[in-house]
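Let's turn to subunit A:
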Amino acid sequence: MGHDIFEITINAIKLIVCFLIIVQAVPVLVWAERRGSAFIQNRLGPNRIGPLGLLQLAADAVKFFFKEEFAPANAVKFLYYAAPIFALIPATVAFAAIPLGAPVQWNEHIFRLQGYEINVGIVFILAVSSLAPYSILMAGWGSGNKYALMGALRASAQVISYELALGLSIVGMIMTYGTFNLSEMIQAQQAPLSYSLLGFTLPLNFLPAWGIFYQPLGAILFFAASFAESNRLPFDLAEGEAELVAGFHVEYGGFKMLLFFIGEYGHMIVASALMVLFYFGGYVIPGIPMETLNQWALEHAPDANFASLLAGLITLVCFLVKVVVFLWIFIQVRWTLPRFRYDQLMDLGWKTMLPWALFNTILTATLIYVAHL
Partner candidate 1 sequence: MPLGGVIFITIFVAIFGVVILFAASLFGTRKYDSVKFESYECGIPVQEKKDTKISVKFYLTAILFILFDIEIIFMYPWATTFRDFIKSGEGGYVFISMLVFLAIFIFGLFWEVKSKALEWE
Partner candidate 2 sequence: MPSSDLFLEVGLSHYLVLSAILFVAGMAGVLLRRNAIVILMSVELMLNAVNLSFVAFSHYMGQMDGQIMVFFVMTIAAAEVSVGLAILVSIFKRYKEVNIRFFEHLKG
């Protein structure tokens, strides 16, 4: 984790902060979702407690805390309690691998604004998120309820089906950048945009070389698949109320329910962050290269350490703003589209998105090959 005690301490703090970001984002997102849905549906939403209903979050937390502790009689106790705890882990571990801002240079130490730097970042994040079905299956089996079990099987079948489309849709992107490393991807997206094919070059200098301009189809597929991965509407078949009551967490309440919520919103945050990273330039401010920003920070800070810290914080804010935009799209979509039927969902995953992702891969490979002839 580091070479000396200072570095180890800072790294441990960073990891805990990453976790707290996810935990703290959830009440804010829940509030945004309730206000946003009210706005979309021409209602008021929570507005009684505190300014704009903001204290509703605290009230909810207190309410959850005083809920009765209880497990159904025919539950498998160990799995029943382990499932919500395990629901937190994949999202947190994946989120900690995402670079949130430019690295900060403090004397001889370099601190990256991320939990840990992993040189096969994408594979790591995919691998960790592929562990998510366990929590669902444990909850479904542990509850000892047939609705929970049905919901868990549906949810995990959905998650693994869309994992295929998710995994395949980023192959083209990996090919474009030629790396698995997330930091190198951000580096690659800083240059101005230019298309080159068969010796001709079309410079579009007013646009940054973001992945979305090279991989529009891949970006759409990735974003759609990540909706399904985080069990959000229109893909929330796991908890189709009409036929399955609440899916795999029907027997859960209080803080156990809240932990599932944190896991679900955590997946949403990771998906938005990945979207920003892969296709929208990461933490770099559009139009302002990192050199300009560093120069500006040097002029406005007392010394190099603080200048680096300032630049890091600005990029962090920029990254969070971009992520918030995508989180809002998640919320907007949830309150706009109706739910699929289960067979439609599976058809979309296997027969529509997978072939299109394949097409995207072949097209990208062909274009890259032709461009280098």
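The candidates were selected such that all candidates are chains of the complex that A comes from, given by their letters.
Just so we're on the same page, a contact is a pair of C-beta atoms (placed from the backbone, for glycine too) under 8 Å apart; a residue touches a chain by one contact, two chains touch by 3 or more; residues count from 1.
In this text, all values refer to a predicted model and were calculated from it rather than measured experimentally.
By the touch rule above, subunit A in this complex touches candidate 1 out of 1 or 2. Contact residues on subunit A toward candidate 1 in their complex (touch as defined above): 1, 11-12, 15-16, 18-19, 64-70, 72-74, 81, 84-86, 88-89, 92-93, 96-97, 115-118, 123, 143-147, 149-150, 153-154, 156-157, 160-161, 163-164, 167-168, 171-172, 174-175, 178-180, 245, 250-251, 254-256, 259, 342-343, 346-347, 350-351, 354-355, 358, 361-362, 365, 368-369, 372.
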